[in-house]
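Apart from one protein chain that is not included, each protein chain of the complex appears where it belongs.
Here the chain labels run A, B, C, D and E in written order, and each chain numbers its own residues starting at 1.
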Amino acid sequence: MYISDELIDRFIKEDVPYLDLTTLVLGISSQKGTIQFFSREDAVLCGTEEVAKIFNKLNIQVTKTCPSGTLIKKNEIFIEGKGNAEDLHTAWKVSQNILDYSSGIATKTKILVDKASKINPNLHVITTRKVIPGTKDLSIKAVVAGGGFSHRLGLSETVLIFKQHLNFLGGTDELIKILESVKSKVCEKKIIAEVENIDEAIKLCKCGIDGLQFDKIPYDELKKYVDILKNINPSIVILAAGGINESNIEEYAKTGVNAIVTTSVYYAKAIDIGCKITKDIASN
Amino acid sequence: MYISDELIDRFIKEDVPYLDLTTLVLGISSQKGTIQFFSREDAVLCGTEEVAKIFNKLNIQVTKTCPSGTLIKKNEIFIEGKGNAEDLHTAWKVSQNILDYSSGIATKTKILVDKASKINPNLHVITTRKVIPGTKDLSIKAVVAGGGFSHRLGLSETVLIFKQHLNFLGGTDELIKILESVKSKVCEKKIIAEVENIDEAIKLCKCGIDGLQFDKIPYDELKKYVDILKNINPSIVILAAGGINESNIEEYAKTGVNAIVTTSVYYAKAIDIGCKITKDIASN
Amino acid sequence: MYISDELIDRFIKEDVPYLDLTTLVLGISSQKGTIQFFSREDAVLCGTEEVAKIFNKLNIQVTKTCPSGTLIKKNEIFIEGKGNAEDLHTAWKVSQNILDYSSGIATKTKILVDKASKINPNLHVITTRKVIPGTKDLSIKAVVAGGGFSHRLGLSETVLIFKQHLNFLGGTDELIKILESVKSKVCEKKIIAEVENIDEAIKLCKCGIDGLQFDKIPYDELKKYVDILKNINPSIVILAAGGINESNIEEYAKTGVNAIVTTSVYYAKAIDIGCKITKDIASN
Amino acid sequence: MYISDELIDRFIKEDVPYLDLTTLVLGISSQKGTIQFFSREDAVLCGTEEVAKIFNKLNIQVTKTCPSGTLIKKNEIFIEGKGNAEDLHTAWKVSQNILDYSSGIATKTKILVDKASKINPNLHVITTRKVIPGTKDLSIKAVVAGGGFSHRLGLSETVLIFKQHLNFLGGTDELIKILESVKSKVCEKKIIAEVENIDEAIKLCKCGIDGLQFDKIPYDELKKYVDILKNINPSIVILAAGGINESNIEEYAKTGVNAIVTTSVYYAKAIDIGCKITKDIASN
Amino acid sequence: MYISDELIDRFIKEDVPYLDLTTLVLGISSQKGTIQFFSREDAVLCGTEEVAKIFNKLNIQVTKTCPSGTLIKKNEIFIEGKGNAEDLHTAWKVSQNILDYSSGIATKTKILVDKASKINPNLHVITTRKVIPGTKDLSIKAVVAGGGFSHRLGLSETVLIFKQHLNFLGGTDELIKILESVKSKVCEKKIIAEVENIDEAIKLCKCGIDGLQFDKIPYDELKKYVDILKNINPSIVILAAGGINESNIEEYAKTGVNAIVTTSVYYAKAIDIGCKITKDIASN
Partner (left out) sequence: MYISDELIDRFIKEDVPYLDLTTLVLGISSQKGTIQFFSREDAVLCGTEEVAKIFNKLNIQVTKTCPSGTLIKKNEIFIEGKGNAEDLHTAWKVSQNILDYSSGIATKTKILVDKASKINPNLHVITTRKVIPGTKDLSIKAVVAGGGFSHRLGLSETVLIFKQHLNFLGGTDELIKILESVKSKVCEKKIIAEVENIDEAIKLCKCGIDGLQFDKIPYDELKKYVDILKNINPSIVILAAGGINESNIEEYAKTGVNAIVTTSVYYAKAIDIGCKITKDIASN
């Protein structure tokens, strides 16, 4: 996934608006050294392509790297570069922050995907729009690196009808009246609605809606809903959202839904990435 | 804290690159309505100034708002606006994401600050540079809203000597040789070093370093270190970093350190912000 | 549709990097005047919201405006403002260029939509990704103002399989093998493929693909294809693309396809927008 | 002509905000392949330098390229690259859109330039400020590639007096009073005015204006005007603007004007550029 | 002159990346106060429009302002605003830096213009392209506020032939061979060349060049050159550049050149602008 130069520069400048004052006042700026990143825990790696870009911008030669998506072991060095102390210290923390955060998302996504697909190999783990503002490029890349995908990348290319929309329309019954026309208007897309109870769901299912999203329904209840609805229309897409995470995803996987929608990975615990910076022998 | 128009626009476009397709296909775009945000839990509010800017850009009239830093109660509506359904749906999720994330940080910061200052009113809670890339403006604003501050806003204005710097210098003994000269070079700033053990700490303390940072030292051990060091130089600044959070901050507060440095707030659980969008009566 | 401040500023600076030298050397900069835009032909208006933003940035008071999507008559003044000669001349051409181009797209889109829906009210006119680089926000806004929508806003949220993809996969037969799995992976989206002949189309249709796109098939032949395919799966979505424009859209509408995909509106003839700038009486 | 990294990135992100979902779901992302662009018609090529930049950003190795301005033959491959399927699909359409649009402008400009210079080798074909918003860098590059140039790149470095300026000044007679002073104020530049009739033109010509622009004057009438004015001042520059295109440029060239000003190239028909993407043998 | 929001934000963020820490730690952020700018010397004011924008962005109400170009007296308050201490301190120094620098340019430009026009009211003072990188919008605005203008706003709209160009062409004699053709190619613009001695100048003058620029020629010698050249072609434009400033501009004005080209104003001494910030009575 392509992340723009402008965003990479923005990340660098967040941490190093001008230079590393410590390196400057210690008088070590032009010494040659090596920077190495490793993980203090097993993880799904993400962000090395961006770190390599940072290295490149700072004249640090990349001497080793592994692609995003790699399963790394504790203490394994997965990216390494050589350059001046000044540049190595400039690269350090911004690189670490990228790796920490995005590998955290990738790793948690992989755990959810693995748990879900063990129950149902065709079950899809997808993420909500509730991304932390300013992180979207990195977050989406990390979700993909972990084997998931985004539920909706934004408001402009998919149709998901919420209660907040129905308030203007006049409720579910009004939606039913125009459903056929809406479907033909966006014939390339599936029409999905979030529903609050099984009655609404049944009505919409009978009228040919393509998909239904249930929010915060306990999994045992949800299982019953799925049975009812798939009985009416076997090809209806059913999404479960709201409070699904590592502790309960297997139960939700058993409900028969087509996909599980989660925000939790965006707030995943960061992977504990370590960074060694050492002076090169014979450097002065 | 001033957040630029460009960043606000970037946040909007992350979620709504063009328009809300759902609103468009339902044909409700120009209906008038009201948007209201409330919290599903008590919280320290953050981000309303940015939401007000979003409202303004989308021609939504702000009819109520509370400033960042306000303590809000569960279900209390803290910002409200009136506009077209199209604009309200465009504003919805990006506003919610801003509020969720930054109120989460502000709330957790406040909890840490309160716990720490109950033990020691002069103890300062400060946050690391390990911010999630792309969120810095919002994160720092939220930390301040919660009563904390950033340990270092970047590499360029403060001096903090890490092992990674000493590797080039030749170790602590070399630092001691040049410490006086470094201090005069940046006479306006305090020179702080991260140390790994009490021996190094004592050496540096005796040589007049302004501050020392300890990383991942158990609090009972740290308490002994503080006693030793403050005995040598009562005005030395001692910082505790590494794994400090709600569960142990009180213990660390009792060690006598001057400040507690934490990353944990950047990964705080989001506050569960709700959003109601309703159609205005007499609107058609 | 929200167009960012940054893009509006970019448009202004394309035409006026510093100031209107002519106004400056004539010494008329601070005189008060009125700017009025009208069309020299009937049209579907687009871009007035952006012109109003330009006026606002240049301290020109908007004294009249009509929203994008309005059907305007020849010589009807649809936006008017009052300000200094310097600001009016700065606003002039960039506003005109926005109005010209986007109203051109909106008007042509409306013509296509009207022609198509007269034959089949449920037929959708959608536009390709072949937008002129740098114009996407404005182009999509204009397409929507004219009653159309974008086929795909980008590569990231829809699935459309081209021959260029199949070259890697090994051809249509390989696609058929994995089709079920692909469908479950992106269960919220329809899977659409571009096909080159009816045999491929039939194979994919039988295997349950959601939609098929035909490129540059003569309409009489296409009609036969549609009959065959809808006979196999009445709910399959069929798109016609390639060389469809005002002269032949009615014939394509009669084929029974669900949507017509066109690039032609992006290259629509600009609407001939006129601009009057006059000195206010009593201004000196 | 240098086009900035930021604009190239903006073009990429218009089409591929995150990644090519189709490539992802087909599981072909990391396969190696070749991308080739060719034209389905003879053309003046433009935009290959920008496509090469896109290739470079996406780690696609450029294996062949021709510079902007090259005359290409139907089916000739003019740029080729090798990379991963994921990157090739990301590069595809944005590259094609750049090539389509800018080669369209370059080709039409060349046709106009050739027609004009066959009649009068010293006749200059120049383009108006009526560029499509957002395309200026690309449009100007394309005009230059086709052998033309921009009439005025913006408002800030040339003087062209319109009726809209004269409305503030009080008309042509007032302009005549200050003309000498205006000329000395911008002594490095020529003072040009747009005139509506021959009487105004004669008055201004007699007073020493450097150039006159006529808008939408039929060519036979314009020829008479040119004779009259060149008789008064042989070195006066006369520009013909308004409705000049391939069908009538030769007639306008015969009028004796110094330059022909046209908007038409900005709305030139795109060149039909084709794109082949194939899998490399031995790639897996 | 319109300066974009993006540039104003960039200026603010250069000085205040997050907030005024001093205001925060003193606990005075939300107190109400007044900010007033005055000059410690007579000056030509510049930059108040930009300061007003900064006030506006920071919710500071503008209670008084004078436009750029105003002649201000020592100690006269020319812009005033009311807001919170936090916002006032954020606005303070960036506003002062804008006013200092641009008023410095405007004032020095005015002095040069006044001196020059006392000798020759038609003599034009114009500035070189040697602007300080990053300041161009502000610098050009200030030059105009002082009554000058830019010699060339960039390389793209004017023709000025330097020795560095002639090195590729083969020298002055080669230029003479193509001069007529070059003139017709850019018939709307004057062709100007920088010359190093009078012999070259005479040759080019005789061949009909529109203007000549002399660099670093002593004024008494230059006067002789002007006489010779104006004798050959009275309408030739002659520019004097290189080392012209307040001390010698009057002598250069007497040489009969048409314009004086100077870099000196870009490095003008800043005007000493003062800033008072006071607490409003009854504010707490």
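Brief remarks follow.
Going forward, a residue touches a chain if its C-beta (ideal position, glycine included) is under 8 Å from a C-beta of that chain, and two chains touch if they have at least 3 such contacts.
Not measured: the values here are computed from a predicted model.
Across the entire complex, contacts from the unshown chain go to A, B, D, E.
Of the listed residues E:57, E:89 or E:115, the one in contact with the hidden chain in the full complex is E:89. Considering the full assembly, B:237 is the residue among B:62, B:77 or B:237 that touches the omitted chain.
Listed here are the chain E residues that touch the chain not shown: 7, 10-11, 14-23, 25-28, 31, 33, 85, 89-90, 92-94, 96-98, 100-101, 129-138, 154-162, 164-165, 167-169, 175, 178, 182, 185-186, 263, 267, 269-270, 275-279. Seen from chain A, the chain kept out of the figure touches residues 5-6, 9, 12-13, 16-19, 21, 24, 57-58, 87, 90. Chain D meets the missing chain through residues 1-2, 4-6, 137, 140-141, 144, 149-150, 153-154.
Simple rule for what comes next: only the chains that are shown with their structure count from here on.
Taking the definition of touch as given, a chain qualifies here only if it contacts chain A and chain C alike; those chains are B, D.
Chains that touch both chain A and chain B: C. The angle needed to superpose chain A on chain D by their Cα atoms is 120 degrees, rounded to the nearest 5. Taking the mean of the C-alpha atoms as each chain's centre, chain B and chain D sit 50 Å apart. Per-chain Cα centroids separate chain C from chain D by 22 Å. Along chain D, residues 16-19, 21, 90, 154, 156-158, 185-186 each make contact with two or more other chains.
The touch graph of these protein chains has some other shape, matching none of line, ring, star or complete.
Chains touching one another form the pairs A-B, A-C, A-D, B-C, B-E, C-D, C-E, D-E.
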